[in-house]
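Data first, discussion second: the structure below is written as structure tokens.
Complex shown without one protein chain; remaining protein chains in place.
Up next, subunit A:
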Amino acid sequence: MMASFNLLVAVCLGYVAILFAVAFLADRIAATGRGRWLRSPLIYTLSLSIYCTAWTFYGAVGYAVRSGLEFVTIYLGPTIVMIGWWWGLRKLVRVGRSQRVTSIADLLSSRYGKSNTLAICVTLLAVIGITPYIALQLQSITLSFTTFSEADPSRGWSDVSSGLWVAGGLAIFAILFGTRNLDANERHHGVVTAIALEAVVKLVALLAVGIFVVWGLAGGVSETMARIDASPIGEWNVDPGRWSAITFLAAAAFVCLPRMFQVMVVEIDNERHLHTAAWAFPLYVFLMSLFVVPIAAIGLELLPEGTNPDLFVLTLPLSQGREDLAMLSFLGGFSSATSMVIVASMALSTMLSNHIVMPIWLSWTGSGASVSGDVRSVVLLARRVSIVVVLALGYFYYMLSGGGAGLAAIGLISFAGVAQMLPPLVGGLYWRGATRSGALAGLAVGAGLWLYTLLLPGLGGFLPEAVLQQGPFGLSWLRPHALFGITGLDPMTHAVMWSMALNTLVFVVVSLISLPDPVERLQGAQFVDVFEHSTGLRGWTGYVAQSEDLLVMAQRILGASDAQALFQREAKRQGARGTLPEPTPDFLQRLERNLAGSVGAAAAHAMIAQIVGGSSVSVEDLLAVADESAQMLEYSSQLEAKSAELSRTARQLREANEMLTRLSEQKDAFLGQVSHELRTPMTSIRAFSEILRDTEDLTPAETTRYAAIIHDEALRLTRLLDDLLDLNVLESGQVSLNMRSGVLAQVLEHALSAALAGAARKMIVHRRPETENIPLHSDLDRLAQVFINLISNALKYCDTEPPELTIRVQSQGGKVSVDFIDNGSGLTEEAQTLAFEKFYRVSGEKAGGAGLGLAICREIMQRLDGDVTYLPGQGGGAFRVTLPIRDDVKVA
């Protein structure tokens, strides 16, 4: 007597109702904060069992029938990960928790600088890879339904409509419990508890069938072993390449599958649950696989040929009339399928809504910046729609593929697809140098190869037969199953080897040649060194930041060089060997003080607390704060520049003032000199004119002498005034030059006669007239004035009797120099430097001049493009006048 179809439906509905109730209660209990058992390691371990889907529940037996013990690899992979890489999982979990990631796409995008491009790629890869897998689950449920309904011909039951019902029901369950919480980041206690229950059901079901088979049908363990040995399954036929490939795939998928990531990382309550899971999950998997071979062997023996081995778990009890056991088995398969679909659709919907739907919605509505409560409901709606979309995709895939045997292989193909995420995931956790470009490039290459070598050929019909046989465009080295001419490998091994190898290679190479941006660098540090400072309990709650993070932030605030100098100083103070100090409270305090100087104490404290305290503020927020303070810094450095400019101006003003003061002093000194020079002759004039006026008994000689003095002093006064006016005109540049052509000899002749005429002393003058025939174009009168001055000086100051003057003319390079050298003792060194200053007079000398002569000479010569200098070392007073020769006349 077969179970009636109605009963089956009723049991299903009842079972689902129980699941609903469990999930609902668990959510309620969790919401009240009670129910610690909800967060026990047991529940966590059981929730991991969604790894065992209907594919493994039913399919493992079929796999064993077809390929012997190879099905073990599917369990071996996760077991190796759990036992051999639990520390890696712990890191993954720590990173996932500390970064508050919502999915594997979120994790990878977060690691590689919050790149949404990467998130979209991962999401698409996951959807492409998982959709057939969901279809597989729908198929298993409808197949098991069909198996029962065959016994009840009264019902018109089609696979397609049952698939639709199943998909719809699962969508409702997933929506109700996967998107119940308003806070989309909260964990889903209800769903996790429900799938834990399902995990128990499927284990119990499989164990029950197994025990029935071994002890009820085969008659004991030894009997069973004998039967197994007799069956083809017993043949030990291991292909090491394929075994290691599939073991690797299973291990990779265990880590990378979105649903596994969901329960393992997102839903975890306590990192320590991993310790329990590390042994409990392998135990669970062991129990799940314990009876696979006996069921397969006995099923092959007892059931008629042609029976679908994928359903032995169901058909074997049925064939023995054990409907209760079959029903339990059915529920086990149903549990496997539903738990997988629910969690997978939840995980995929999170990825779809977060990385594809929401960005599009936000850019459409243009409200990317403002996050209101409104957006939250949109997020939930997006997730619900995404769940429906994912299940609809699975359903349509199932319909299109026709539910054929092709689906059976889809499990491994799916694994191979998600395994492409492994290189960026592991690289991201252990290698700071991994970059977004590397991850994207590796993923693209890996996913492309996976599509080309595995998914498309596997689907049949997508690639023309010609391409499979001869390669595209006849390029045999591009044949999907024999890339680069490597043949003889089984297609799965071939695809895994090429896609994973090239994925990893491209990922590493591109990472090495590309540079990470600041967010990537910071995130890389957060990921790779997540344990570095978070193991010890130092009073910081959560996750203590790495010094590098602090450095990144400090650089944004203090400027790169200042921040690096500060960190180096601190490292030296701590005696650390590198340039990064340990984030000791002492150091943090000093850093905070430094930052406070730029951004204020409160902001500095908050920023350090956010990095060090591992608070949930995102890195982007932090960097935004840092950027703002960088702007403030820029502003303050502008202020600094302004103040520097002010002090520069002040200094210039001070210098100008000093110069004015100096000029004023010079002017005072000059006026004092002028006053002195004017008053001195006036004093004599006044004194003697009063004497002449008031004294009656002057001798005629006295009268004549005093009148002569008055006359001389009056002339001196006039000369002085002339000189002063002359100098003023020359200095102010208002002098008008009377440029004429002439010959040097004539000018000298004129000057000599003017200077020597009527002089009290006779002076011998030495000349060489043949050198003086130099054509000039100059103000000849001014030039003569200079010569007269120099000759007169020689006449006045030469202290040798009789005075002699040598006039020496030399022309060279368009210039002529005229030297006036007397036979006196010359000027002292001090006098040489002062001789051309105004009012300078050789000390003690009273020659009637005001000391302006040489100053005037220098002014004149500079106006005439020449110069007059003292010529030391000539054995007497010596002055040299240089001036340009008229260049249009050759020297004769």
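Quick note on the criterion: a residue touches a chain if its C-beta (ideal position, glycine included) is under 8 Å from a C-beta of that chain, and two chains touch if they have at least 3 such contacts; residues count from 1.
In this text, contacts and distances are computed from a predicted model.
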Omitted chain (choose from "ATP synthase epsilon chain", "Response regulator", "Urea ABC transporter permease subunit UrtB" or "Cyclase dehydrase") - UniProt protein name = "Response regulator"
Who touches the missing chain here, A:6, A:117, A:652 or A:683?
-> A:683
Pick out which of A:362, A:709, A:756 or A:834 touches the chain that's been left out of the picture.
-> A:709
Over the whole complex, note the residues of subunit A touching the chain we left out.
-> 668, 671-672, 675-680, 682-688, 690-691, 694-695, 709, 712-713, 843-844, 846
